[in-house]
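Note that this complex is displayed minus one protein chain, with the remaining chains in position.
Coming up: subunit A.
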Amino acid sequence: MISQFFVLSQRGDHIVFRDYRGEVPKGSAEIFFRKVKFWNEDEAEEAPPVFNIDGVNYVHVKVAGLFFVVTTMVNISPSLLLELLQRIARVTKDYLGVLNEDSLRKNFILVYELLDEVIDFGYPQTTSTEALKSYIFNEPIMVDAGRLPPLGPAAMFMQGTKRMPGTAVTKSVVANEPGGKKREEIFVDIIEKISVTFSSSGYILTSEIDGTIQMKSYLSGNPEIRLALNEDLGIGKNSSSTHDYRSSSGGGSVVLDDCNFHESVQLDSFDIDRTLHLIPPDGEFPVMNYRMTQEFKPPFRVTALIEEAGPSRAEVLLKIRADFPANVTANTITVQMPVPSYTMRASFELEAGAVGQTTDFKEGTRRLEWNLKKIVGGSEHTLRAKLTFSQESHGNLTKEAGPVNMNFTIPMYNASKLQVRYLQIAKKSKTYNPYRWVRYVTQANSYVARL
């Protein structure tokens, strides 16, 4: 039973505030905000998503820089509340097109309307964008998406490639197009977050891919869709490890550890031909989540060296090699490396002819930061840095610095080799031929090289 739901801005302003049961004392939003803002300040720890103050349980998620919060007095499932909060954020995004402080403020009446239907007396009701349509009467007020910093996984497509219409993914499921007619289209995004840890000698210590096949449908009339994946897709680590291990290193079949599905997905023939059948509901939703720990080729090789160069000096060498095809380009790459706490200064030396690269020494956190706008597949980049210490270093420099952490986005590339073979839409008529967008993207989740 949920007592209250509210959305707070980063400054703690109430954007919406709904009390469902009238049992939580006044001022809960302020209590919550103060707690989150000043959670264990000395150790700079982040507040956990669930905490209890004076018998009130506060559960929150951060979406688009906003706090989505519910309070409850009873001991209920935290996962239910967290999933619900995410879902409310998603439904709101479906309606508003863009989810951020501005769009929420402009449409707060619509959000109240949604909240009225989504939760009644603290009990979650329906969260299906489609089912909610008949109860929502406000028209969304659109905000200009172009001006705003892009948010969410779909946003990454807007910067790198010009292949998709940028506005399509930020349009509301209910708003009408200026032309009056809705464009029939469907987006399927294969988004992979990869985690790799390299040992100091360059071996891969751990690697994991957490992937999602995300769908966003603007098709009218709910046609059935068939989504075919790799025919030789294996599922279950144990089921195939015996015979697949050898072939997988040669780039053979893809073996997922495990996966789960959206409830609209029918798996009738999944065992036979690895095809998912579904009638996609309106709005954005994950068709399938999967996890893979099978070995894969990491997109980047990172080497980092730190060496003493005189009594209170050291030299750092960072090298990145892009191990993916030349027709693929990674963008917004950040490489960070913590350096010894007694580092005073750092001077950088980029390679000759470097374009779109910046470097920085963050004094507060004692980190070197190296930003690259893009990296073309197959290329290699190096950065040298000279460090000046305030004292003589004692002992082992490699214990005082690192590990190197890297962030990046690679559009039109997926590390797991999971493919959508085809996306078939049940035809309504001969002329019916909606736009289909199948897009891949790989992001770094935790990409670490130890010294």
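Heads up, the rule we're going with is that a residue touches a chain if its C-beta (ideal position, glycine included) is under 8 Å from a C-beta of that chain, and two chains touch if they have at least 3 such contacts; residues count from 1.
Note that in this section contacts and distances are computed from a predicted model.
S.K.: With one chain of the assembly withheld, which option in "Trafficking protein particle complex subunit", "Beta-adaptin-like protein", "Exosome complex component RRP41" or "Ribosomal protein" matches that chain's UniProt protein name?
M.R.: "Beta-adaptin-like protein"
S.K.: For the chain left out of this view, which of A:Val16, A:Leu66 or A:Leu227 touches it?
M.R.: Hidden-chain contact among the options goes to A:Val16.
S.K.: Which subunit A residues would touch the chain omitted from the figure, given the whole complex?
M.R.: Listed in rising order, the touching residues are 1, 8, 11-17, 19, 21-23, 29-30, 33-34, 37, 43, 45-46, 48-50, 52, 55, 57, 60-63, 73-80, 82-86, 105, 108-109, 112-113, 116, 120-121, 123-128, 130-131, 134-135, 137-138, 193, 195, 197, 205-206, 208, 210, 212, 222, 235-237, 239, 257-264, 266-272, 278-281, 286, 288-291, 293, 338, 365-366, 394-395, 399-400, 403, 405, 445-448, 450.
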